[in-house]
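For reference, the structure is listed below as structure tokens.
All protein chains but one are shown at their positions in the complex.
So, subunit A:
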Amino acid sequence: MDAWDPSYGSSFEGGAEGGDGPASPSSAQVDTDVEVPAAEWAPIDASPAVRCPDVVFLVDGVRRNDAGLWTAEEDGTSYAGLAASYAAGVVRCDLARGAAELVGARVGRGLFTASPSAEDVQAGSVRYEVHRIHGTGEASKLPAAVQAPLTALEIDISSAAREMGASLAADDLLVVDGPLRNRRQLPRTIGYVKTQQKQYLPASLTTVVTSLRPGQRTPVFHLGTVWGGWSWYLRLPGASGAPWSGIVRVECSPDLAPEQAIELADVSVATLPRFASSAYKDPRAPQNLVPIAGLERRLRGMLGDSRVLHRALTLATARSR
């Protein structure tokens, strides 16, 4: 059995038979000889010398489509629009003090459309700013457009939170939910990938991944893709026993030296397992980390009630007609 709730899909996107791991092999160039030669690959235990940092920041964002709209242009044509709310927040887990607090959260709302005439929409007490997108603006493309401002918001907020806590702890760690992508310039930051879609490793090394025990990681390897970088797999505790359950891929900026990447890998093995969630509390356990789940709940709360917003948007658009 895969541990995840079926409605979330699977923790890996596999073939029909399942349990085989990520199905689609990646075309990316993979350098597996970074830490140890590929022939000597074996699971690596947490290094006893590496201590879990006292302060861990976790960043995540949530988004919600509040309403789909259609614009009425003067020439009689119509463009699709999407009113979306998104929020990003940072949790500062002070493990020494035993306090997890929300150190920054910001909510943004936008009206995503290709319409040249669209204006900001004031719906009740909130304002949806227009984000004009290029191209034809088909309705199906609009949700993807929300990701850009959300990522920007996440970067903003995590640097701000980092600055606030910089004086307090020098060896902090920033965990970003999802691949790093363009967030790689943040220092001491790892990207945390819950869902395995691509099989980066050759088949011979995949067995090393599936043979990981909880709290172990694979050696660091290098991905040669556009958003690539240093990466490694890690198995979290609380997995169900399926070969790929509890496996996450962690990555860090390619701008780092291999030694720094290996150090971060060791830190991640010491840190991440204690944040793993348990199956009865979280449908995406153990990959969905406890602070992230808490943060997402808080952020969703900050997005506001969807029914209220939907009604306000309906009223606002009806009035402007």
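Simple rule for what comes next: a contact is a pair of C-beta atoms (placed from the backbone, for glycine too) under 8 Å apart; a residue touches a chain by one contact, two chains touch by 3 or more; residues count from 1.
What we mean here is this: contacts and distances are computed from a predicted model.
Trainee: Which name from "Carotenoid 1,2-hydratase", "TIGR02186 family protein", "ATP-binding protein" or "peptidoglycan glycosyltransferase" does UniProt give the chain that's left off?
Mentor: "ATP-binding protein"
Trainee: Using the touch definition up top, pick the residue from A:G76, A:G98 or A:G135 that touches the left-out chain.
Mentor: A:G98
Trainee: From the list A:G81, A:G191, A:G238 or A:G294, which touches the chain that is not on show?
Mentor: Touches the omitted chain: A:G294.
Trainee: Which residues does subunit A use to touch the chain missing from this display?
Mentor: Counting over the whole complex, subunit A touches the hidden chain at residues 91, 93-102, 274-275, 281, 290-291, 293-295, 297-298.
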